[in-house]
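Only a single protein chain was left out; the remaining protein chains are all shown in position.
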Amino acid sequence: MSRETTLLVAVWAALMLLLAATVAATFAPLGALKPVLNLGIAFAKASLVFWVFMHLREQPWLARLAAVAAVAWLLMLIALTQADLMTRSLF
Amino acid sequence: MTAEPALQTPEEKVSYLAAGHSVRSWLLTTDHKRIAILYLISITGFFFIAGIAAALIRLDLLTPQGDLLTNEGYDRAFTLHGIVMVWFFLIPSIPNTFGNFLIPLMIGAKDVAFPRLNLLSWYIYVLGGLFTVYVLIVGGVDTGWTFYTPLSTMFANGHVIAVAIAVFIVGFSSILTGLNFIVTIHKLRAPGMTWGRLPLFIWSHYATSLILVLATPVLAVTLVLLASERLFHLGIFDPALGGDPLLFQHLFWFYSHPAVYIMILPAMGVISELVSAAAHKRVFGYWFIACASLAIAAVGFLVWGHHMFVAGQSIYASAIFSFLSLVVAVPSAIKVYNWTATLYKGDIRIDPPLLFAMAFIGLFTIGGLTGLMLALLAIDVHVHDTYFVVAHFHYIMVGGAVSAFFGALHFWWPKITGRMYSLIWGRISAGLIFFGFNLTFFPQFILGYLGMPRRYHVYPPQFQTLNVLSSAGASLLAAAYVLPFFYLVYALRNGAPAGPNPWNAAGLEWTTPSPPPKHNFETTPEVDRPAYDYPLAKRSADG
Partner (left out) sequence: MAEHVTLTEPYVEPRQQRQADFMGMYVFLGTETMLFGGIFALVFAYRTLHPDAVAEAARHMRLWIATANTALLLTSSLFVALAVHAARRGGRRAVAGWLGLAIAFGAAFLALKGVEYWKDYTEGLMPLIGPHASVRDGPAALFIDLYFVATGLHAIHMTVGLTLLGTIATLVGGRRKGVPSQAVVVEMGGLYWHFVDVVWVFIYPLFYLARG
């Protein structure tokens, strides 16, 4: 295997390990930490796919920014709707 | 094309207009300039359709009883007016016509990054437009342009699904255009055309494109959810199941507030060009205006909750949204100051483009300031859902954005067609538009403040005088909008050849012949100077 293919297979193996970890976390008694962990793992998987499979590592930084900008905007949508929902019962 | 000018001047004979006369050569073109013309014709059509709806509304409001239309008919008239004006005229108006035509010319490129996607975008627009026309023929919708649930999902009996499909489809045309502009501006600038040398028109279109690609998909998915709730009885926002209709409003305004910046940012870009060309002077505070565009695009995403102050949103969230809405006005204000400062001690020519730009600055300022009032929680409780709000956004969208559209039309018409129109008539129509506009909408501020709610056609008799004034203004405004159609089309055949640079303006687009050749530039231009490189700026720089 060339170095490139080794890398690709290694990324795949990491993804599978993360999948196993997230399933394990679901059945572990983690309480409120569980969704945080599961989402964290999802972000880790997504980052691996974007960085290697989706070639972000080969791109100039502006293209990288273009690829992930939407995530920042999505977080704004979620954060501000939550700002409404979480404080509604406060008064 | 029926309005094909007789191509007589040497420039015209080798221009993009001469590259094929068949209908096919237009409908299958990938030339950004021709696609711009296709858009210009189609949005003009929708402008008239929506204008007729507005005429019906204003006629109906002449009398307090609303004698002309039924309740249902009135609801359908204002819904159609809003939907068509917003999505089929105003959002595509400046970007898809002037943006398409000018962006490659201004940055020294042969075309946009993805010419075929550009054509596809127009076809998608037309497809969405056909759905709208279908809805129009079969009887319309009555939800308002905002489609609030549960009205739209459970109670409205108009053609909600068909119109949702229309708006969904036209959204993809927005997305493709935005994507194309972003990549074009990044990758196709001519050698030497650094970011700091870009005309401000480009900066504002870049900011607009960011909003187009980031906000429009959220509208698309919101409409999908709405349609599946109405069609398949999914419970997404259904209060009976514990669902929250306010979530619909959150998603809708996450798109629709930024969408108002989709309409105003390109207009601001136009004004920067018009003002500096009229003053023959470098724009004052170039980087402030450029960065203000980006700031508006970013912060504009964080203020949507100001539409939900009295809808049951948490008061804490409302306070945050109120504060952020005040913040977003700062970059807009910066631009107004800078345009004014640009005119100061300029070598000014009072041509039609400048008159439209002045109209824009004045009306936009009023619209923006009343926006600030609305963003204050206490005032909004009083005037929410009244004519005050209607007047606020019409000052910005019609007084501002549509005036800028007409300004752009008068400024670049000689470039696009190669012919000069009558400047006298241009000045007259700019004046009439300004006067007619104020007569139409200023009374609405007072009406709203006195408590006349929007979206009802029956009102207490004491409001009649102001309503009659407003309707009178509307007829004047309608006439003033039709006027340019005549002298501009007349100029196609009979106008004097414009020459490459009739306004003595700076900018790469004025270095090409009018109308420009098919590939824009004989050789790729090399740029070695900043934008707005007017002699006056140099003189004052020398002291």
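Labels for the chains are A and B, by order of writing; each one numbers its residues from 1.
To be clear about the criterion, a residue touches a chain if its C-beta (ideal position, glycine included) is under 8 Å from a C-beta of that chain, and two chains touch if they have at least 3 such contacts.
Quantities reported herein were computed from a predicted structural model and do not represent experimental measurements.
In the full assembly, the chain not pictured is in contact with A, B, by the touch criterion defined above. The hidden chain makes contact, of the residues B:120, B:179 or B:377, with B:179.
Screening B:115, B:285, B:500 or B:530 for touch with the missing chain picks out B:115.
Considering B:215, B:324 or B:363, the position touching the chain not shown turns out to be B:215 (whole complex). In the full complex, chain A contacts the hidden chain through residues 4-5, 8-9, 11-12, 15-16, 19, 22-23, 26, 34-35, 38-39, 41-42, 45-46, 49-50, 52-55, 59-60, 62-63, 66-67, 69-71, 73-74, 77-78, 81-82, 85-86. Counting over the whole complex, chain B has residues 30, 104, 109-115, 175, 179-180, 182-183, 186-188, 213-218, 220-222, 224-225, 228, 232-236, 238, 241-244, 247, 250-251, 524 touching the chain that is not drawn.
Going forward, only the chains that are shown with their structure count from here on.
With each centre defined as the average position of its C-alpha atoms, the distance from chain A to chain B rounds to 37 Å. Note for the complex: chain B touches chain A at residues 182, 186, 210, 214, 218, 244, 246-247, 250, 254, 301-302, 304-305, 313-317, 320-321. If you check the complex, the residues on chain A that touch chain B are 62, 66, 69-70, 73, 76-77, 80-81, 83-88, 90-91.
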